[in-house]
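Note that one protein chain of the assembly has been removed; the remaining protein chains are unaltered in position.
What follows is subunit A.
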Amino acid sequence: MLSRQIRHLLISNRALSTATSSTSGSSSDTQRPLWRKPESPFVQIPQAWVSSLETIEDQKQGLVDLHPDIFRTSPRIDILHRNLTWQSVYRNVQMTKMLTKAEMPGGGRKPWPQKKTGRAHVGSIRAPQFIRGGFANGVRGPRTWFYMLPDAVRIQGLCVALTLKHTQDDLHIVDNLQNLQNGDPKFWIDLCEARNYGYSVLFVDDADTVSGGLAEAQQALPWLNVMPVYGLNCFSLIKYDTVVLSRNALDRIEERLLGHIHRAGPMNKKYRYMDYKEKILQEAEAEEHPHMPPVV
């Protein structure tokens, strides 16, 4: 165990500084078994400090092992790129619809006789060569750019994003996010400053809702955001400078991602609209908001 710690600390020089500055409380190691841990001698087990958000200073409570298949994968920037592109593109809908000659009003009458007028031979004032005529080969919306990335790419993208965050020491694990004591924005600004969290922070928890100090701070500070585990995505992971996971969220993320990595069956499931139409159309039925009614 000790040798592994030392090995990890030697690799991560910024972790070395944090480890030396930590108190002697690292004896309470939060060891846990990793499911389907790779046996290869080339794989090293990444680790992270577990701390608490109750104090401004980063007081380490122990080390936790992370799964190498998720937090130490190959940094495939191209897979990340595919995920980010997909996330920004799949929801685009072009609603522009340029009217054709047939759809413009009028234009049924031949404006002038075919011959002997010296003018062009035309059949309708809405022909495309006319000013105020219809459009030929115009933009014909609604057009969608929707597509689904294969499951394997999306899973790998999440693993890559988490790996990048952990490798660059931008991933932090805390014991708890719920019902924190202090909700003062000044406290949270100082906390993020003292711990070198950067310009924006994303907190990820297992539960749907968050209450207590973090909720108050999140209302006051726009650069601080909270997300449930099921909302985790590549864009948010990369957008925020620092990602803070709770212990429950860490367990849940590993369980879900490993479950998908090792699942049986094809990884390129077909998502056809006709299969999901009913579900999508009923999605917002339970939502009630006075100012922002759901748009389906």
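Assume a contact is a pair of C-beta atoms (placed from the backbone, for glycine too) under 8 Å apart; a residue touches a chain by one contact, two chains touch by 3 or more; residues count from 1.
Just so it is clear, contacts and distances are computed from a predicted model.
The complex includes a chain that is not drawn, and of the options "DNA replication complex GINS protein PSF3", "Signal peptidase complex catalytic subunit SEC11", "CG5915-PA" or "Large ribosomal subunit protein uL15m" the UniProt name matching it is "Large ribosomal subunit protein uL15m". Check A:T73, A:Q156, A:Q218 or A:S246 against the missing chain and you find that the one touching it is A:T73. Residue A:T167 is the one among A:T100, A:T167 or A:N248 that touches the chain missing from this view. Although one chain is not displayed, its contacts with subunit A can still be listed: residues 7, 10-13, 36, 41-44, 72-75, 77-78, 80-82, 84, 163-164, 167-168, 170, 198, 235, 238-239, 241, 264-266.
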